[in-house]
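One chain of protein is taken out of this complex; the other chains stay put.
Going in written order, the chains are labelled A, B and C, and every chain counts its residues from 1.
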Amino acid sequence: MTAATLNAGASRSVLPAALKEAAIAAVVALALTLPFVGLRTVDSPQGLTVVTRFGEVAIAVALVFIGRLGLVLVREGYAAAVLGASIAAAVVFWLAPFPTPPLRVIALGGAGVIAIRAALKLRDMRGGAAGQQARDNRADRFAAKVQELTRWLGPLVVLFAVALPFMPFAGRSVIDIGILLLTYIMLGWGLNIIVGYAGLLDLGYVAFYAVGAYSYALLAQYFGWSFWACLPLAGVLAAMAGLMLGFPVLRLRGDYFAIVTLGFGEIIRIVLLNWYDFTGGPNGISGIPRPDFFGIADFTRNPAEGKVAFHEMFGLEFDPLQRIIFLYYLILVLALAVNFFTLRIRKLPIGRAWEALREDEIACTALGIDRTRIKLAAFSISAMWGGFAGAFFATRQGFISPESFTFLESAIILAIVVLGGMGSQVGVVVATLIVIGLPEAFRELSEYRMLAFGMGMVLIMVWRPSGLLAHREPTVLLHGGRDARRKRAAAEARA
Amino acid sequence: MLSIQGVRTFYGSIEALKGVDLEVAEGEIVTLIGANGAGKSTLLMTVCGSPQARSGRILFEGREITRLPTFEIVRRGIAQSPEGRRIFPRMTVLENLQMGSVTAEPGSYARELERVFELFPRLKERMHQRGGTLSGGEQQMLAIGRALMSQPRLLLLDEPSLGLAPLVVRQIFSVIRDINRERGMTVFLVEQNAFHALKLAHRGYVLVNGRVTLGGTGAELLANAEVRTAYLEGGH
Amino acid sequence: MEYFLQQLINGLTLGAIYGLIAIGYTMVYGIIGMINFAHGEIYMIGAFVAVIAFIVLGLAGITWAPAAIALVLLLSMAFTAVYGWTVERFAYRPLRGAPRLAPLISAIGMSILLQNYVQLLQGARVKPIPPVVQGGFTIIERADGFAVNISYLQILIILTTVALMAGFTALINGTPLGRAQRACEQDKKMAGLLGVDVDRTISLTFVMGAALAAVAGVMVTMYYGVIDFFIGFLAGVKAFTAAVLGGIGSLPGAMLGGLAIGLIEAFWSGYFSIEYKDVAAFSILVLVLIFRPTGLLGRPEIEKV
Partner (left out) sequence: MTALDTAAATAAPVLLKVEHLCMRFGGLLAVNDVSFTAKAGQITAVIGPNGAGKTTVFNCITGFYRPSAGRLSFRGDDGTVHLLERLPGYRIAGIGVARTFQNIRLFPRMSVLENLMVAQHRPLMRASAFSVAGLLGLPSYRKAEREGVELARHWLERTGLVDVADWEAGNLPYGAQRRLEIARAMCTRPQLLCLDEPAAGLNPRESAELADLLRSIRDGEGIGVLLIEHDMSVVMTISDHVVVLDYGRKIAEGSPEAVRSDAAVIKAYLGEDEDDPLPPEVAADLGVRVDGEGA
């Protein structure tokens, strides 16, 4: 049989099957959209009533039908045709009238996804079949390369970060975004210790962030202590909170541990919300003192009694930006401290024990490792960095309330760690840029921001289940050096 | 009955089977021997479509099954007692056997159950005990019994002797012989315990590093010098 | 005493609802070992379908309560089941065999997605509906006028739950489908080798979990008369807590855990403070787990060496 007849035979049987699959998808789409898109509940004088939007439903169902058909045809090997069609469709969608703008975005997005899938399939067809594993290997090699690059790219990035406030484009908003990103990077690196290295799923990391923030806010409010005295205390208190929680629950396994940490996060939030006399309840605490310049100088135009003004001390013009820049450097230093600490401790016995515990707890016990103590260390150290970040958050905002410490916050930090690739320090940076940076860049689309955020999380995970840059380098090598490393990688791949 | 033609299987980028050809005829016991990591279990799992062969063809009773999903393949009359036995530890012995009859023709259940209990009276005694509480030998009996419940025409057995005391191994092998002789069931057996397995088999193959290097009757292979140095000496 | 009885009734009602949601968590956890974080959202979707269905039926003139409730239950279960199926198909199935945290993150993403999807399409305001079933019995009336009441709705909720539970237990323990589910729970690969269509079995598990969550959604809609797009999170967390408390993976455990959480909440808010009822629920969870690390009815995890 020649290739041509084979194809002809295939196409006869492919089309009906593809149409059937697409029809099923369309029915599913109808069920999904009919109640929510088709029937919108609105308030009316007689109570709640519904208005219909059946046109949108019809369009959505049609789009799903076409899209599914395209995907099935790509799967069956008609990638080139589908690629062309989807690009053409994208052009049509761009020009054609739609009842609502979101539908156009969905249509365009769908056409784009199908085009990408078709293009990838074309590449795979040319380069021989590639399974999920092969793609994982490719991703791992890519991550290894990125990590090698970071050896010299890292310092450059840090230099860039240091120079950022003095770049011509660096206005107030750029520096604010920089602070926001660095805060999440720090939190991500802090959580990475417990989740990425020790392999314990902490769903309530935000609790320690809250403990740090409230520690500073309350100490400042009730005792008037300065930021610099409170910063270490915030870390210590968060670490102690970690110990207190960790002691009873660390012997729980996997998901039981996860739910308890989630519960702990909620408990802290509920207490903060309801202990009105002490924490201000839902109103939070406002007027939290801003940090001064290491206790010597103030960032105000007219400094308080006995203090010097920062601008006078350095003979500068007064500029409210100075404080922002100072905050920026503060969080930069804090974040780098976590990073340095983590990179270092990873190569120590305790760091290796964390990773070993993640891999096999029973083997660890047989090697004389007291798993409770090692986990407790990971938990409280991780909490400590969260506490530092919390104190920083309080002083930067000047106002905190339980609102800032919801589960969503924990979920975002966890997403940063997992999307980046567990245990990968560079991964956290990249993931933060995606998870925090992108939505920040599209602030004007605020309505759809969280929708896209959730969808993005799903898509990235489906695309790269082990994270964007998951690659682990051994902490100690017997045969060091670049060549040895390359040879080892090649030999391992062969084995 | 089963024809494997040029099958290559990958685990990720690792090529576990590098073009395997072999045949199992109706009514035979065929044994595949080979060292650890040679790809024996991979071959059995590839026959069942998990993982699927990257290239090559697998025919069962003349029809191609290479690209079918696992549950479709076993519905055509292949049953496997896989590596590590994989009984359901939290189901009772009876429930495990019921799971075996998922693909059986309706109405055959009671009869097949009776036959399994005939072969392994031990299982009848333990009918309501959970699978996880059985000893290794009993678990192996259960794994084979469960595979038999679907009335397969081809039975795949992966190292039924692994980790069992010599006495139990002998019982298991004698049951395999009975199934074949008395019911005419075709058996494709993978073993490290080459001595026993070859004695039992009509024919055998040797798998080395993902390739079949030798084939012949059981007695031929037993007498083959290479086979003996590689798989027989030192153990039994 | 009378007060106690009243709280007991309220707690049982609440517990029944938590139990229905908890089953979805426990079944999904049992079969693919993941926390389906989006399950709370599925319940929320069920509640929204219920509201929409009640309105549409009202417009269509079907106002006889038993018919309306039955229809709404059916519609909500059907539509919500499709959501459950879709979520599994898109966010979890591609992640079979992926690292353990990947499906969790994907589930959290799904949860955020669904919440915002409903908010965008149906608006962020609360959705009130008029009461469907009114009235009830007075069990005891004290001299000082305090009466212990049980409403028809509460009876309906408890009875529906009991019936569903009984049906479900029978399904899981006695039918080939239930057996296939349990087999997939224990060893998916082996189940496949025995001819079970594993993907289909997992999909059905999500569909069943979603349908039960939809029932919970309908009940809550009728019980409180108002819902919004955010109700999924807290109910989800509570139900998950209930599932863990009872021993995740165990169906009777989910029911027991649901009842326990419902009763704890009712009594705590009745006797102590309503603000801290969630703290009480979580604290009791921690206490139980310390003494029984796998929950009340969970299988003790023996370290297999």
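One rule holds in what follows: a contact is a pair of C-beta atoms (placed from the backbone, for glycine too) under 8 Å apart; a residue touches a chain by one contact, two chains touch by 3 or more.
Everything quoted here is computed from the prediction, not taken from an experiment.
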Omitted-chain contact residue, chosen from A:18, A:111, A:252 or A:353: A:353
Of A:278, A:318 or A:341, which residue touches the hidden chain? A:341
If the hidden chain were put back, which of A:364, A:394, A:434 or A:468 would touch it? A:364
Counting contacts across the full complex, list the positions on chain A that touch the omitted chain. 341, 344-345, 348-350, 352-353, 355-356, 359-360, 362-371, 472, 474-479, 484-485, 488, 491-492, 495
In the full complex, which bits of chain B touch the chain not displayed? Write them out. 35-37, 133, 135-137, 162-168, 170, 174, 192, 195, 199, 219, 222-223, 228, 230-236
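Simple rule for what comes next: only the chains that are shown with their structure count from here on.
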Could you state the distance in Å from the CA-based centre of chain B to that of chain C? 43
If you average the CA atoms of chain A and of chain C, how far apart do the two points sit, in angstrom? 29
At least two other chains touched by the same residue of chain B: list those residues. none
Mind pulling the residue numbers of chain A that touch at least two other chains? none
Would you pull the chain B residues touching chain C in the complex into a rising list? 48, 50, 69-71, 74-75, 79-80, 82, 86-91, 95, 98-100, 102-103, 146, 150
Touching residues on chain A, where the partner in the complex is chain C: 28, 31-32, 34-37, 39-43, 47-50, 195, 201, 248-249, 251-256, 258-260, 262-264, 266-267, 270-271, 273-274, 362, 407-408, 411, 414-415, 418-419, 422, 447-448, 450-451, 453-458, 461-462, 465-466
Listed in rising order, chain C residues that touch chain A in their complex are 29, 35, 45, 48-49, 51-53, 55-56, 59, 78-79, 82-83, 85-86, 90-91, 94-95, 98-106, 108-118, 120-123, 125, 127-130, 233, 237, 240-241, 244, 248, 273, 275-276, 278-279, 282-283, 285-286, 289-290, 293-295, 301, 303, 305
